[in-house]
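The structure under discussion is supplied below as structure tokens; questions concerning it will follow.
One chain of protein is taken out of this complex; the other chains stay put.
First chain written, first letter: the chains are A, B, C, D, E, F, G, H and I, and each begins at residue 1.
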Amino acid sequence: MLFQVQITIQIPYGADRAEVEKLSAAEIEQVKQLQRDGKWLHIWRVAGKWANTSILDLESGDELHHLLSSLPLFPYMKVDVIPLCHHPASL
Amino acid sequence: MLFQVQITIQIPYGADRAEVEKLSAAEIEQVKQLQRDGKWLHIWRVAGKWANTSILDLESGDELHHLLSSLPLFPYMKVDVIPLCHHPASL
Amino acid sequence: MLFQVQITIQIPYGADRAEVEKLSAAEIEQVKQLQRDGKWLHIWRVAGKWANTSILDLESGDELHHLLSSLPLFPYMKVDVIPLCHHPASL
Amino acid sequence: MLFQVQITIQIPYGADRAEVEKLSAAEIEQVKQLQRDGKWLHIWRVAGKWANTSILDLESGDELHHLLSSLPLFPYMKVDVIPLCHHPASL
Amino acid sequence: MLFQVQITIQIPYGADRAEVEKLSAAEIEQVKQLQRDGKWLHIWRVAGKWANTSILDLESGDELHHLLSSLPLFPYMKVDVIPLCHHPASL
Amino acid sequence: MLFQVQITIQIPYGADRAEVEKLSAAEIEQVKQLQRDGKWLHIWRVAGKWANTSILDLESGDELHHLLSSLPLFPYMKVDVIPLCHHPASL
Amino acid sequence: MLFQVQITIQIPYGADRAEVEKLSAAEIEQVKQLQRDGKWLHIWRVAGKWANTSILDLESGDELHHLLSSLPLFPYMKVDVIPLCHHPASL
Amino acid sequence: MLFQVQITIQIPYGADRAEVEKLSAAEIEQVKQLQRDGKWLHIWRVAGKWANTSILDLESGDELHHLLSSLPLFPYMKVDVIPLCHHPASL
Amino acid sequence: MLFQVQITIQIPYGADRAEVEKLSAAEIEQVKQLQRDGKWLHIWRVAGKWANTSILDLESGDELHHLLSSLPLFPYMKVDVIPLCHHPASL
Partner (left out) sequence: MLFQVQITIQIPYGADRAEVEKLSAAEIEQVKQLQRDGKWLHIWRVAGKWANTSILDLESGDELHHLLSSLPLFPYMKVDVIPLCHHPASL
């Protein structure tokens, strides 16, 4: 099923910037692989913020939690999840 | 450029239901045509609400306003617009 | 998959109370049948409000939307949906 | 009586991760025991967050406070409590 | 157990003022009787608003819901319930 | 006059727990004395939180500020004050 | 004692404008008299809104409630009350 | 001095649409005249909403209130005012 | 023109209390001088909080910003500004 996921990254003051950049680079690779796997359908940057809007196609809430909590920047994420479904106006 | 548009329909008590359904049917056709025109990229229903999440690809804020305010249900819409851009993790 | 659904009923001033009670009675029967079908696992009244907390076990967001929008009081509902999953502390 | 308890864990930056994991493991055992005692009826993970939705069946607000404030992660919890009761649609 | 109940009365424009005053008078008598029964311990007016702060001592959330939903002005109430318990500083 | 005071204690991460417990013990004694003085009428714990609901009977806002800002845990308090008055349903 | 009172007037659509203006004119006279009585110390219009910020000097919350609920536009008011006291920087 | 004014128009259900359009047309002329007078510096439509962001250059809050409350659609406006000043990065 | 300014002081955990008290004492002197200058008309303590409500009479937003940002505790202030004007009920 489809989930809209709004993710905002919040790096606390004093965090090790090099470590954060390493985690961020690893996260980008992981999200790219999830796209290739057909699970992470879309990811867009929210203009002006360290945040993204994503659409995921997964089996269940269990798979969603496993996938998100495995992301390297998960401890720094504010996550909002909106369950989606087919819209009658969609071609 | 890309815009995320969150639309919630709020029909006031006492509205003419037949009229609302007619407007809703016309809106579905209009949104389908905008998809064929390559302007309205995606539309998903928010599960459990008369609401949708949409992604539009337009020239400008002027085109966005013209397009949304031409929708039949516009007077009953709560609209939130988030400007998007390319995400480095997007394939 | 599991969804937590928080439903608040908001009856506008001037609504036909007899009609609302008829819809409410029909809704109770429909929710009972959905429990017998194994789809609506739990429903509790929020003490002091015309509101409930429910847990549903469904295939997808599509089934959730179909089920909720078929309820007789849907036009008067404020609905919040939270996707759930297994908790490691659950027996 | 029944209480719905929404718990979100907020670990401050700089906390000792090993200590937090030890507290978390102890908490899981404590919540399992409370389930066996018939006091903690349900616990579900909120998908995508370090948070849970729980239903407890207790004598009183005093027992609720004693039970929650004894949990190892209580100092890191944001807690919302909603008193529940029987719903006429519940089988 | 003890519940703090914050009640705000919201009378919609166009309501029959004579009817509202009749309901209000009946409600005052009902709340006085509940005080005599030892169930409604305290009621204070919030200065400057049609609202009150109350403390009730009841068996359960079921009794709380039954009691509040039986009040004549219940359809016009916004209700917030906070479960209370003994404080170690209380004599 | 009567004031409803809602107090939530927020201890920052890294605070000296022994010092906080010493302040907390001193605060309990101070609140007990204010009850004996007839100034602090009621104090209840909010179930599930380090928070309380209190009713104070004081001369003025000046006395309220002096009293609250003299409490040992005042630097860690989030305070909301609601001025109360007599309710016509109160016996 | 001193109270800061923030008042916003909300006239529902369909209200009798002539009646509202009559109530408004009566309210202005009543507030002027309360200023002459030394009870309503200051009243300022919030620029751009049908709203005001006022400072009142009264005996108690009871007097505050009696005074505000006697104002002709009280049924259309949103009222927020903040108890004030002497500031050490005040001359 | 400079004021940022955010205006949202909220037309209640049932309002006379022809009357609203007449008021809207009159408002456009009035705002144009205020631009010619050098008082209303900028006005932009918020894309997707019946709302605008404006910058006004006026003598005082009194002039601001007089000007806004004279607009034909004032009874239907939600207004937020932010006082501005010179920014050191402004050329 | 007149401005209502609501100021809340937020001292972060770990701040040097002696330094804060020195800044606070200097601020009190500065505010007293501004009162003598006829710029800071009123200052009241919000009862129960480290916060104040003030009324200032200044030339412009520029003077307001210069004045507030020169206060010793400015880095620790949450500031809300409301532009005021003459009220027709004011004597």
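In the analysis below, a contact is a pair of C-beta atoms (placed from the backbone, for glycine too) under 8 Å apart; a residue touches a chain by one contact, two chains touch by 3 or more.
All values reported here derive from a predicted model rather than from experimental measurement.
Participant: Just to verify: which one of A:R45, A:H65 or A:H87 makes contact with the chain not shown?
Facilitator: Final answer for the missing-chain contact: A:R45.
Participant: Contacts of subunit A with the missing chain: which residues?
Facilitator: On the side of subunit A, residues 11, 13-14, 45, 47-50 touch the unshown chain.
Participant: Where does subunit I touch the missing chain, residue by residue?
Facilitator: 5, 12, 14-15, 61-62, 64-65, 68-69, 75, 79, 81
Participant: Identify the residues of subunit H touching the omitted chain, counting contacts across the whole complex.
Facilitator: Against the missing chain, subunit H presents residues 2, 4, 27-28, 31-32, 35-36, 42-48, 52-53, 55, 82-91.
Here is the rule we use: only the chains that are shown with their structure count from here on.
Participant: Just send me the rotation angle from a CA overlay of subunit C on subunit G, rounded to the nearest 5 degrees.
Facilitator: 145
Participant: Which whole number of Å gives the spacing of the CA centres of subunit A and subunit H?
Facilitator: 39
Participant: Note the residues in subunit G that touch 2 or more other chains, in rising order.
Facilitator: 2, 14, 45, 47-48, 61-62, 64-65, 81-86
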